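Complex shown without one protein chain; remaining protein chains in place.
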Amino acid sequence: MREFRYAAATDPAAAVALLAGEPSGAFLGGGTNLVDLMKLGVATPDVLVDVRTLTSREVTDAADGGLRIGAGVPNADLAADRRVRERYPVLAQALLAAASGQLRNRATTAGNLLQRTRCGYFTDVTRPCNKRSPGSGCGALRGLHRNHAVLGQTLDGPGTCVATQPSDMAVAMVALDAVVQVLGPDGARSIPIGELHRLPGDDASRDTTLRHGELVTAVDLPPMDMPSRYRKVRDRASFAFALVSVAAALRVEDGVVADVRLALGGVAHKPWRAAVAEGALRGRPATEESFAAAADAELAAATPLPGNGYKVPLARNVVVRTLLELTGGLA
Amino acid sequence: MTTVDRVVGAGIDRIDGPAKVRGTAPYAYEHDPGEPIAHVALVQSTVNRGRITQLDPTRAEAMAGVLAVLTPANAPRLSGDLASDLPVLQSLDVHYQGQVVAVVVAETSEVAKAAVGEVSVEYAAEPPDVRLAVDRPDLYAPEKIMAGYETDSVIGDVDGALAAAAVTVDATYETPTQHNNPIEMHTSMARWDGDQLTMWDANQGPHNIVNDLVAGFALDGGHQVRIISPYVGGAFGSKAFTHPNQMVAAMAARVVGRTVVLELTRQQMFSLVGHRTPTIQRVRLGADPEGRLSAISHEVVEHTSRVNEFAEQTATPTRVLYAAPNRRTTHRLARLDVPPPTIMRAPGETPGMFALESAMDELAHELGIDPVELRIRNEPTEDPERHIPWSSRSLVQCLRTGAERFGWAGRDLRPGVRTDGRWLVGTGVAAATYPARRRKADCRISVAGTPAGPARYVVEIDGSDIGTGAWTALTQIAADALGVGMGDVELRIGDSRLPFAGGAGGSTGLASWGSAIVLTARELRRRLEDEYGGQVPPDGVTVDGGVPGPSPHAQERSMHSFGAHFVEVRVDADTGEVRVPRATSVYAAGTIVNAKTARSQFLGGFCMGLSMALHEESVQDEVHGHYANHDLAEYHVATNADIGEIDIAWLDEDDPYVNELGLKGIGEIGITGAAAAVANGYWHATCKRIRDLPITPDKYFR
């Protein structure tokens, strides 16, 4: 691990001001990802500004009937929050399906949103990786990529990257149309969560649209009145990253899909909002056939690699299954 | 001496338990050397084969807190007698990726690790040759395979019998590279006092390490080396032999003149301490319509490294498990640009039994015969290749008892016909087997009277407890052999200053060390009776004894433990996720010394087999040559949630031939066959026969 200075600030504004003058500095939340990456030499900040206890650790009711989640709320507390469990089960389930009890106790809401890919070429500084070292190539493309992206990858050029975004929580929040509150050197701004994470495009090094020095202060959840759920498929029964996950919410009226939200995890460089499938479903009969056709329409854009083609039928099956479960069609 | 109840067989709590649960039992890094400890970190090769062309330690050397940087240019010279990858820093040649190319010693672990990144190394490298294949032109037959077995065995006319057989199976199975990954990383803390080396080390037999250090540092003998290892945090084979970590620690301690510690990182556990070789195994079976085998052929291709020949004895269980007049087993090796393979729990039997017991399941299906019944029909009356009687063999009883406990009767033979909601449900069976061996072991027992109370017996033997329960079981054995209570026995193990014993491995620990204790105790009791009238003399008595090696019956009796696994497998029809909600394993392994710790051993072995079946695979990148999933987030082992209800049972088995205690050893048998049982159950649930482990969800979509 490279040497760094440790700095504490008194409030979020001071932390932002501090980091603004430190081009190679970073905010430290729970540390469950950043400290890991620093040990690996992947992250090399020269100053850490500790914000774990600066931002709010409270979940509060919003005027519109939604919730405001403080950036410092630990994942475990958010999953246990009764309002989240009752009104946003998709979020509670996503949080509970992630990592381990120990990690959830420490990881924060903001840190979870901003965690970096677990691609083994990204986390190994002796391997090529355009995300970690732009221009060095993508080791995963012809290497181990069984659990890499099938949608929205960059398959050639300097941005080549087939990594996935690892957060389960973010997938649920994308389905919930959450809004991320950010404080930066130029003031506060709101980012619809669908615009927070990005595809690799021609610059795989940037996971999100945040600018240096911007601090996530809260995540707002709009009101939610649809039943929702999260389904995660992984290699073992617990404590593993998603092969594919689905966050879904569905309202059926008179046998017809009145409203639907669908996001996929484990398939792309960002939580994948399945807008094509959603469009194909609205106003259609809430049947297995409709669900399958919508999933197929979404996944038609998939460009799987030699070693991860299974993710396409897997994602299709999990979308269909999850939507059926939301209709009560499957126990 | 007063008579006390025998304790062998009882389920006694671990005597080291209270310290272990609190975390106060000292493992390698946790001893106090009495001075500040310097920290060692490693610079490793990033290429598989080639030569170092440039190595610049100057930036690292200049860092505050760095005490030394050792490179091939300045490292102490080791003796030329070292094998495999032990001649660390002795040459600029690179033979495998991860090879140690420089060593940093620093005041703190933080500085040592940071300095590693400041050592620049350049290589002239050749592309890695790491792909194992049956059509490689360079496959060769080793002279012998491990444990002294013949490379091939051929009896009768296999090809003729296969051609004439009513029913045949011809299938190829693959097992991947696996890594032992004990939770305690390999760790060596070393100190030199003059020419005396003390090393607190994580190993599964201190005596196994001594000779390499004597040879490498050109010492006069084992008296100059003391290896101390009372508690070891798991091993499963990787800590059986010396690896580069012990050589590096001793070297670094000598250079900086103080105590150093080298604790490998988890990532380094994938290159520096061995692995289980991948295998490609072709199994052919021929049978008559009633299922009687006429031919068995088991041909194995596996890898070894450029610097050692590790010829895993993969097809050897096929030499003992079933009767058949025509038989063939072969082993061929490819020498690849890989780190040296080593032993991993039941090396040979574990991958070999996956292939053989999968093939038997395929044959049962071809014949329309219950797979338990098929195995019973092929029970051999004697060792089918050595043509000598068994010392004891209870496979049929294990199968029958297991079937009864599991509720196997009435099982529908057809695959893919049972569902429970979205679960596809199946059941599978496989046999287990492992050789019973005894090795040389010495022992010393001293008795002294105590001023107030009974005599105190000190039992000394360099045995090792890597989690097996040896601390407790050996104390039980000693108490019974001495005719005293466990509280009157003080056991000393895990120190090379103690009388010689081989390491904990190959399920030989209790068979060897326990026998040594029994014979030494007998001699002590005889002397007390004959020379002191049954009283402990004021100055005490010390007796040295032991066992010379294998059982005297080892050439005339075939000695193996046996078992049977039954599992229920559930596969999600939409996702291919696999669960094993319940299993029954029944074993016959002779005397069981401690019913509590033995059950844990059987359980642990079976669960490691389940983990092998569903999770474990070290993926070697064929472009860059490294193990691409080299940590515990990506190299999956079973978690608590992956383990369901497991019913463990064993049969009473009296074997007068194997050793003084009639025990066969239980560390390995649980893993053998377990992966096949799971794969067979998976097929029964899904109709899909996965012949290449592990059975991950992606393979459901093939």
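Residue numbering begins at 1 within each chain, and the chains themselves are lettered A and B in the order written.
As a convention for this text, a residue touches a chain if its C-beta (ideal position, glycine included) is under 8 Å from a C-beta of that chain, and two chains touch if they have at least 3 such contacts.
The working rule: contacts and distances are computed from a predicted model.
Hidden chain, UniProt protein name from the list "Act minimal PKS chain-length factor (CLF/KS beta)", "ABC transporter permease", "Aspartyl/glutamyl-tRNA(Asn/Gln) amidotransferase subunit C" or "Xanthine dehydrogenase YagT iron-sulfur-binding subunit": "Xanthine dehydrogenase YagT iron-sulfur-binding subunit".
Although it is not drawn, the missing chain touches A, B when the whole complex is taken into account. From the set A:A99, A:A140 or A:A294, the residue in touch with the chain omitted from the display is A:A99, counting the whole complex.
Residue A:A79 is the one among A:L19, A:A79, A:L210 or A:A268 that touches the chain not shown. Of the listed positions B:Q54, B:N74, B:S91 or B:T108, the one in contact with the omitted chain in the full complex is B:T108. Interface note for the absent chain: among A:A140, A:L196, A:A237 or A:A280, the touching residue is A:A237. Only one of B:L82, B:V623 or B:I643 touches the chain withheld from this view, namely B:I643.
Think of the hidden chain as still there; on chain A it touches residues 1, 3-6, 28, 30-32, 35-36, 38-40, 48, 50, 52, 76, 79-80, 82, 85-86, 89, 92-93, 96-97, 99-103, 105-106, 237-239.
Touching the omitted chain from chain B are residues 13-14, 16-18, 20-27, 29-30, 32, 37, 108-111, 114, 181-185, 231-236, 263, 265-266, 466-469, 596-597, 599-601, 603-604, 606-608, 611, 631-633, 637-643, 645-646.
Convention: only the chains that are shown with their structure count from here on.
Of all residues in chain A, only 1-3, 39, 41, 118, 120-121, 124-127, 139, 142-144, 146, 233-241, 243-244, 308-311, 313-314, 317-318, 320-321, 330-331 touch chain B in the complex they form. Within the complex formed with chain A, the chain B residues making contact are 46, 110, 113-114, 117, 421-422, 574-577, 579, 614-615, 619, 621-624, 626, 628-630, 633-634, 636, 638-642, 696-702.
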